[in-house]
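The structure appears below as structure tokens.
Every protein chain except one is present and positioned as in the full complex.
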Amino acid sequence: MSNPLMTKFNGIEFKNPVIPASGTFGFGREYEAFYDLNSLGGLCTKGLTLEARPGNNGMRLWETPAGLMNSIGLENPGMDAFIKNEWPHLKNLEAVTIINVGGKDESSYLEAIEKLNDLDVQLIELNISCPNVKAGGMAYGIKASMAEDITKKVVAVSKHPIMVKLSPNGESITDIAKACESAGATGLSLINTVQGMAIDYKKKKAVFDNLYAGLSGPAVKPIALRMAHQVCRAVNIPVMAMGGISDWQDALEFIMVGATCIQIGTVNFNHPKAAIEMIAGLEKYCHDEGLKNISEVRGII
Amino acid sequence: MSNPLMTKFNGIEFKNPVIPASGTFGFGREYEAFYDLNSLGGLCTKGLTLEARPGNNGMRLWETPAGLMNSIGLENPGMDAFIKNEWPHLKNLEAVTIINVGGKDESSYLEAIEKLNDLDVQLIELNISCPNVKAGGMAYGIKASMAEDITKKVVAVSKHPIMVKLSPNGESITDIAKACESAGATGLSLINTVQGMAIDYKKKKAVFDNLYAGLSGPAVKPIALRMAHQVCRAVNIPVMAMGGISDWQDALEFIMVGATCIQIGTVNFNHPKAAIEMIAGLEKYCHDEGLKNISEVRGII
Amino acid sequence: MALILENQELQPGIMKMTLAYQEKNVRPGQFFMLRAWDKDPLLSRPISVYDYQPGKLSFLYQVVGKGTAILKELRSGNELEIQGPYGNGFPQIDTDLLIIGGGIGIAPLFYLARDFKTKNPHKKCRAYLGFRDNPYVTEAFEAICDEVVINVGGIITDDVKTNNSETVMTCGPEIMMKAVSKIIPDSTNVYVSLEAHMACGIGACLGCSCQTKNGNKKVCKDGPVFLREEVFDV
Partner (left out) sequence: MALILENQELQPGIMKMTLAYQEKNVRPGQFFMLRAWDKDPLLSRPISVYDYQPGKLSFLYQVVGKGTAILKELRSGNELEIQGPYGNGFPQIDTDLLIIGGGIGIAPLFYLARDFKTKNPHKKCRAYLGFRDNPYVTEAFEAICDEVVINVGGIITDDVKTNNSETVMTCGPEIMMKAVSKIIPDSTNVYVSLEAHMACGIGACLGCSCQTKNGNKKVCKDGPVFLREEVFDV
């Protein structure tokens, strides 16, 4: 029998639609203790920037009801170190490695993207939606015109397909999605974290040095599902959806609203085997429902 | 000793800053079984529209992790029936009754507001942010220009102070807040529910007939706190903040970011005595911290 | 907080819980909002009164999701939060009583029958109880009612015969109650006990609204018991 989870994302083949999300999976190595990375459809690297970044000071994690706030601030080794130390390991994976690229201004995005031109990369995720860095990041993702502009420039310099990762914090997400589509994006991913705030009332202080931080996890799922539904209806390029997905049922819901693949973030932390259990669950669902391929239920809502 | 919770909201006196939120407290009667309504600072009525509305068909409630989605659709008896049947009971309360007014178009807002001109109302909450009705409602609350326009017109016809209730679903909430301020609002309240979606994967259908519904409860608290902080810093009129407040500590956090009063919604459902316990908790806090008035910690973050 | 005296599994996934309860008088058909958790799940769970006598309150519940799974884990000696009694309950009647229950829908019918027979020892109470598979608490009904018909795996309404001296009260899957409403002659009063997702349980949220011939009604406050013609097309 053929694999009912085989999924094509604008021509790129994924063995299944389950992909650990950027920033929640390191560069994959840590999860090799839990399962073979090749059982995944793909994986998404920690957000990379041109130069190494130390990330934010102060508290970086704060738990909320059914949610997690983070203020990592794109700590990463920089593109060169990634290419040297991590890529050799990743490039041999069967699972599709998606490289997540952030930036602080136009030139830092473009230079980082150019560095990837010599590698055999299948898909780049352009992060214009990180709420945790002051310059750049989310700023590009909250106005359609800015999103369009940066996407166009990145697409122009990149040899590889560009998937743009959208912010839930900006103006109408469908406007931004359409702008990225018309700028030449190969696909879209959403949602990045929702901007939130936490207070330590005993200390009479904000928890995070940056004041605001990004909320993820089950708390945001209803919001992410609505946005995925809106965006899938608004564009003709494929969508990778995420936000609070914890189990195969959640994953299926995002597929039912039209997502081609799904990414999983926070759940990797509290349930390190979440991805493979999700794959098994979706497989069983296809079997139980007699689906030749999961795509038969894609976008039915 | 004077009451450390006494709070003035643009001149209106509230015995304390705790106010059950619109749509979660009926017209108060149901909660009289749990406590004396006069122990509250105020209370906010179910959203009223000019004409009676039957509300939405189909499922109206759906629980999510740490959240509640609702699609009530402003079921209400209409302004005339309210004035006849509920107002006589409410007007004698010591607690400030805030009348929440919704509409489907400009004239329905204005007519509803005019009907209140003959009553001795202390504060009207203008709901331009209900995500659960198709015409009107949220549409006015997601663009600064439209929010400004409707606020101006309502302020012009109303004899009573107008507090505008903001949507978390629109473009920059600070832009909308400033637009309402400049249009003459006496105060602002926020947030209304966050637009979300739920799927019943077994039925392969959206849970709500309206597709999208409003998310409230602890899940949205980090988002609400961030928006309250932003808005309190952006305007010079007082703010009533809400969104996921469950206990006095949560309430205090919203006050610390600058809210003058706080409203509590969803928690009334699972914990019907929440309001009085919150009041007691805040009182004890003032006592333990040696505060003459809770305002000493307002806006300290 | 109420003290749990007993929480017992009668059949796989079917639990009976008994609490020490002194507060208020409770009528058949009323329900309580239960919770034994902090914020997850968020809402309390509506559960009908299975039996009540001064000092003691029982529930019969099926484990279907998160909330009932937590309830199942409770042990005698644990406490849980209950709010209620809520709802109108079944009306007092002066005819004989015919009860028709499907699955866990039999829960509110036991106290109904017991209360009826206590107040009307000379009137008849008959019961049709339908189960998909393993029946439960049927002996309890048999000890109280004048006649009990048990149907396992079939369609309960196929069995039902009635007469004009009876009032019918039914609870179970909506499809069953609609079928009951169809087959019982118009001359007989039929009361149905509805379900709806509930947030507040007291009439404040309008989440449980149902459309009736007399406008919107709240299942939690105006119901859960309605005359069939008010809520179903018959």
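A, B and C label the chains in the order they appear, each numbered from 1.
Here, a residue touches a chain if its C-beta (ideal position, glycine included) is under 8 Å from a C-beta of that chain, and two chains touch if they have at least 3 such contacts.
Source: prediction; values computed, not measured.
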Interface partners of the hidden chain - shown chains only, full complex considered: A, B, C
Residue in contact with the excluded chain [from A:N16, A:T49 or A:N70]: A:N70
Which of these, B:P4, B:G28, B:G47 or B:P65, touches the one chain of the complex that we don't see? B:P65
Counting contacts across the full complex, list the positions on chain B that touch the omitted chain. 65-66
For chain A, which residues touch the unseen chain? 23-26, 30-31, 33, 46, 54-55, 57, 59-68, 70, 72, 75, 217-218, 246, 266, 268-270, 272
Residue list for chain C contacting the dropped chain reads 38-40, 66
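Quick note on the criterion: only the chains that are shown with their structure count from here on.
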From chain C, the most remote chain by mean C-alpha position: A
Averaging each chain's Cα atoms, the one nearest the global Cα mean turns out to be B
Where the CA atoms of chain A average out and where those of chain B average out, how many Å apart are those spots? 34
Inter-chain centre distance, chain A versus chain C - centres from mean C-alpha coordinates, in Å: 47
Which residues does chain B have that touch at least 2 chains other than itself? 64-67, 218
Multi-partner residues in chain C (2 or more other chains touched) are 39-40
